[in-house]
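Here the complex is missing a single protein chain, while all its other protein chains stay put.
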Amino acid sequence: MEKVRSPKNIFVQGPILAEKIAQSIANHATKTDIGGHSIFLGQIRADEKPEGKVIAIEYTCYEEMALEKAFEIREDIFAKYPLTCMHIYHSLGEIKVGEICLFVFTSSKHRKAAMQACDELVERIKAELPIWGKEILDSSATQWKVNT
Amino acid sequence: MEKVRSPKNIFVQGPILAEKIAQSIANHATKTDIGGHSIFLGQIRADEKPEGKVIAIEYTCYEEMALEKAFEIREDIFAKYPLTCMHIYHSLGEIKVGEICLFVFTSSKHRKAAMQACDELVERIKAELPIWGKEILDSSATQWKVNT
Amino acid sequence: MPDRIRLKAFGMLAEKIGADSLEIENPGSSETLRRLLLEQFPALQPLTFRMAVDRKLIQAETDISAGQEIALLPPFSGG
Partner (left out) sequence: MPDRIRLKAFGMLAEKIGADSLEIENPGSSETLRRLLLEQFPALQPLTFRMAVDRKLIQAETDISAGQEIALLPPFSGG
C-alpha cells in the first residue's frame, strides 16, 4: 500500500539539539521492522579564514522552493531505496561553532539501504536546496559560505 | 602529533539508550574542528521465522578477542580516514525488539571521511568481531542468528 | 492587469542589490531580465547566479509571464 506524502517543514529555528535527536531515535522503538538507522549530523566548524575565525553561520533560505525541492528529493529517495522512515532537519538563523545545523535520519529493514539513502540525501540537500550560509568571523566580518 | 591509543571496552550490558547517544553527540560540541558526524544504529527486528516471531536477541561474545580485534579495526580505520573521533558500542545480554544493540559514531572535518569510515566500521564489526546473537522467539524457542 | 513580476533575491545577491524583494516591469524573458539586472546593479557582474521561475530552477532562456515569481539564487551553501 502506497502512503501519500505531502511536503513537510524541514526547517528548525536555531541549532538542532541532542535531545531532539534522542527523541527522534526513541520514536522509532515501536517500528519493529527496522533493523538499521543511519544518521548524518552537520556541525559548525571554527574554520580559520584570512579575515578571521568562524564563530557562527547564519542560515537563510528560499523557503517555498526549498520545501518543494526537499519533497521531490524525499520522493526520489523513497522510490529508490526500501526505507521505513526518512527525516530531514536543517537549521535557520545563527548557529554557533560546535552546534548542529543539519540532521538527516534514514531507517530500513537492512542496513545498506539506510546508509546509501542517507549519503545520497546529504549530497542532494547540499547541492539542490536553496539555502545560504553566511559565516560570521571573530573579526566581526562576514563572508558567504561556499560548499565544496 | 600521534595519539597513542589502547584497547577500550566496546561492550554495554543491555540496550543502548537514546540518552546515551544524545550524551555522546553533545560531548562533541567542544570539538570545533568537526564538520560532520556519521552514526549507525542497529535495532532489533521482529522477524517472522517458521518457528515464531523474534521478540529479543541475546548477545554473547569472546570478550578478550573481541576487544583486541576491535582495537585493530579502530587503528586500521584511523589510519585510512582523517577522523577526529570514533566510538563503537555493542550490547551484550538480552535486547528486546525495537531496542538498539549497536552504536557506531564517526566524526571528521569533512563529511565523506566520517560516512565512509562509519560504513566500513559496521561491515567489519559484523564480519570480524566474535559476537553471537541468539534469537528468542515468541514460541519460547531459540535459534542462532545468521548474519547475511 | 499591469505586466509586472515579483523578483526575490537571496544571500549575497540580496546584499548587493540592497533588497530581498523587488517588483518590476516584466522584461519578457530570463535573459533580458539578467541583462537589465547587470546594467542596473553593476555589483552583480562578477557574481554567479541562477534563476528560478515559480520556484523551479531554469536551465535555459525562459519566457516570463506577468504575475510569476522570479528568484535570483547565488550558489547554494546549506548543510
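As written, the chain order gives the labels A, B and C, with residue 1 at the start of each chain.
Throughout what follows, a contact is a pair of C-beta atoms (placed from the backbone, for glycine too) under 8 Å apart; a residue touches a chain by one contact, two chains touch by 3 or more.
Please read these numbers as outputs of a predicted model, since none were measured by experiment.
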item: Chains on display which the left-out chain touches in the complete complex; value: B
item: Absent chain, residues of chain B that touch it; value: 42, 59-62, 64-65, 68, 90, 101-102, 122, 125-134, 144-147
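Just so it is clear, only the chains that are shown with their structure count from here on.
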item: Gap in Å, rounded to a whole number, between the CA centres of chain B and chain A; value: 23
item: Rounded Å distance, chain B centre to chain C centre (Cα mean); value: 49
item: Numbers and ranges of chain A residues touching at least 2 other chains; value: 42, 122
item: Multi-chain contact residues (two or more partners), chain C; value: none
